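Step one of this worksheet: look at the structure below.
One protein chain is absent from this view; the other protein chains keep their places.
In this document, chain identifiers A and B correspond to the written order of the chains, with residue numbering beginning at 1 in each.
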Amino acid sequence: MSSFADLLDRFFYRPDEEVGPYLELAPQTDRAQDPVPEEEPEEFLAFMLEGETYAVPIGAVREILKISDVTEIPRSKKNLIGLINVRGEMLPLYDVKVRLRLAETIPTVRTSKDVARSARVVILRDPEGDAGVLVDRVDGVVKLQLSRLEEAPQLGIDRNAIAGLGRRDDLLFILLDVEQALS
Amino acid sequence: MAPRALTDFVAEATEILDTLDRELMALEERGSGDPDPDRLNAIFRASHSLKGLSAMFGLEGLARLSHRAEDLLDALRLGKVHLDDTLLEALSQTVDVLHAMLGEAARGEDTADVKERAEVVSAELRRLARGQAVESGDVLDAIGIDPSVRAVFTEYEEHRLRENVKKGVGLWKVRAVFGLDDFDTRLTELNRALKPLGEVVSTLPSSQPGDDASIAFDLIFGSGRDREEIQGALIEGSSLSPLGRVPVPPPSVPLPTNLPPKKAPVWDDVSVSGPALTPISSSGSGISSSPSGLTRLSGGAPVETSMRSLTNTVRVDIGRLDGLMNSIGELLLIRSNIERLAEAARQTQGTALPKLWGQELQREARSLERRLDELQKGVLEVRMVPLGQVFDKLARLMRRLVKESGKDIAFDVSGGDVELDKLIVEELSDPLMHLLRNALDHGVEQPEQRQARGKSGRATIGLVARQQGNHVIIEVKDDGNGLDEARIREVAIERGLVTRDQTEEMERRELLNLVFQPGFSTRRDVSELSGRGVGLDVVKTNLQRLSGLIDIESRRAQGTTFTLTLPLTLAIIRALMVSVSGRTYAIPLNSVLEIVQIRTDALKTIEKREVIEVRGQTLPFIRLARVFGLPEEPRVAHYVVLVGLAQQRLGLAIDDLLGQQDIVTKPLSGRLRGIPGIAGATELGDRRAVLVLDVGALMEELMRATPTSTRDSA
Partner (left out) sequence: MRKVLIVEDSGATRELLRAALETLEVIEVHTAVNGFDALKVLPRHRFELIITDINMPDINGLELINFVKKNPHYKDTPLFVVTSEGREQDRDRGLLLGANEYVVKPFAPERISELARRYLKL
């Protein structure tokens, strides 16, 4: 088994999760060894938002869930999709697409039927309180070298939520600043 | 009497009377609530010594009166009568007369005047000592205390032990081994260290001969503190162990209610429970037993043997109970899942087998539910404590405050035995104190004014609790001034809380409720008693947090009653499940007064705000869908949930009623904190999260927009 699959298992395997399909979509993290061996690459979880690949540090990810019922919270912050019940714990589910200018409106999500089959909730650890982020698809774990991260280009719009860019082979990973993205 | 003996006697008697004076004064200063048992005992001892001394020296008059005082003080220290002002007054008069009698004795006089005064106070003492009936059933029997432990206790020590058991505090044995030279100073030191943490009920010298240079004591200590804290107070040479290792014997073995009969000597009991023990009478070689069988000595070495339990209570962190409650909640969810599966199996077409299984499963699920209900009830009961815990504190404080106020007030407390969730009881002392201070400060008039109104010069302030269904009602009432609407109106306008026009439209009840507005206080001069300008709004806030209601009932010149309605517990609440625009919400039933149906054409508006009339009362009508920004559909009639919290009432329009359910509310933490109008969430059987409305916050928000301060926006 590839080291990626191991990692995926170690971090995220849950009996009710379909781990399989992600493998094909995963970047070849273990194919080419890094030319600068003295630096240990960091691990990131990669996921898709509107066709772009985003990534967050593995350490910030608590778990990945399929979407279940979402309870709407009236008069809450705009980017809040609703409330999800994670084994008795009530956690907020956020949309980050609007913040990232990937979409115009916050989607209305009440049940799993309102999202694509591949959609997942990534629960992020955060000192302000753990929170879920709705993503279109989870790609897998990617190793990136921190020293080789690029700064996010100034695109004129608010991209504070982006911590930088990472490249691996031909793939571009947009690193999400979790704190900013949820604010 | 020989002159020398008389001098001795007078000197000693004077000393005793001085002690009496001093201790009585200290008792008076402390207020007459729950007196320090040591102080009471000291006063009792003084009267007792005086009685014995006077009798020995043939001064019958002194002996008789001090005997009367002793009887009363004995009843007092044994909890048979309660300390109050009348009693204190009688005691201080007694001491005056005793002084006079002693003076006469010293001069060899005997006047009719003093004799007569003695008769009067003596009669009063006797009347007071009669007291209340002694309660039946002894808690010491219930906790299975070893009779041999009790054998060395005086009736008084036994009473103190009983009081500690009743208080539910932990009982401990402090073993202290000190040198023969200085054990008394060390013991005093140890007592001083322990005293702030609890009560040393008894000091038992261990009968072991020791090593000639030291002596051991067992201090029976009752304390509500935890082990570490007590441990921390111990001095060198002392050690701590709980008096509660052995469980209470089963009820089938009744414990002797009193002493064993004379024919059965104490050590017979001991030898039965401890095979290593040789009866004392046949022993000449260093085998001994301490009074309680607490520690037995064999050949000079101390042997700890099993100690009979003095208490069978445990102390539990309330957080653990919450944890248990949550687990039960989850079990209830699983149960409803099972029921769903059973139902599905029953509905299966065709084959009979799954149907049978389904039926069986359903039966099991029902019995599981019953058990879970019992379990839940059990856990809830553990959280319940009597209101007396806070009432006693309040009574103590009130007596002091009444004294300072200079008003003539009787303070009546009842219902201290009513039980409530510990968390609620702990939160109650502030709001209740505030209401009581208010009654004392603003409610009750000076005696002259009362008499001018044709009322008794002595005012009454009452604190009364009773249980009513799933609620506890607490009333704080006075028979004083009553609230002055006109004045309330002026003050509210002056403070900018309302406009004059607004008050024109307000009913009396609404006007009275203005006193709960932040920043309202009908008296400028903030007296020491009612605190630093904190108003009744604090009371309201406190009560809202407890999902409680507060009502004011007030009549001019007749008095005011604040009625607090509180849920029995907050751990699990019954909620009304409602539907609004297809969403489900839970409304805590504590806050629901009633549900009515109102036709849309019966709605009225005041200042463009919708109101409804329910039994003559005009209430704001709030469409929850509109508040929450949800799509609304036109309807002919509305379900209206009349909610109330603290003093406010309003009608919440909803689409449908879905029934009632017991829920455990989980607070929204972290990023979700502070969402207006939402107290938390709860999960239903299908794991869906349902929001629980924060009725208090909703009302706060909506009332702000009705009728008081939104003139400009309307």
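Just so it is clear, a contact is a pair of C-beta atoms (placed from the backbone, for glycine too) under 8 Å apart; a residue touches a chain by one contact, two chains touch by 3 or more.
In this text, all values refer to a predicted model and were calculated from it rather than measured experimentally.
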Left-out chain, listing which of the shown chains it touches: B
Which of B:Ala26, B:Ala100, B:Val114 or B:Ala151 contacts the chain that the document leaves out: B:Ala151
Residue numbers in subunit B that touch the chain omitted from display: 5, 8-9, 12, 42, 45, 48-49, 51-53, 55-58, 63, 151-155, 157, 180-181, 183-184, 187, 202-207, 209, 212, 215, 259, 262, 265-266, 280, 283-291
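One rule holds for everything that comes next: only the chains that are shown with their structure count from here on.
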Complex contact set, residues of subunit B against subunit A: 326, 330, 583, 627-630, 666, 668-673, 675-678, 680-681, 683, 686-691
In the complex with subunit B, residue positions of subunit A that touch it: 68-69, 71-76, 83-85, 88-90, 92, 126, 128-131, 182
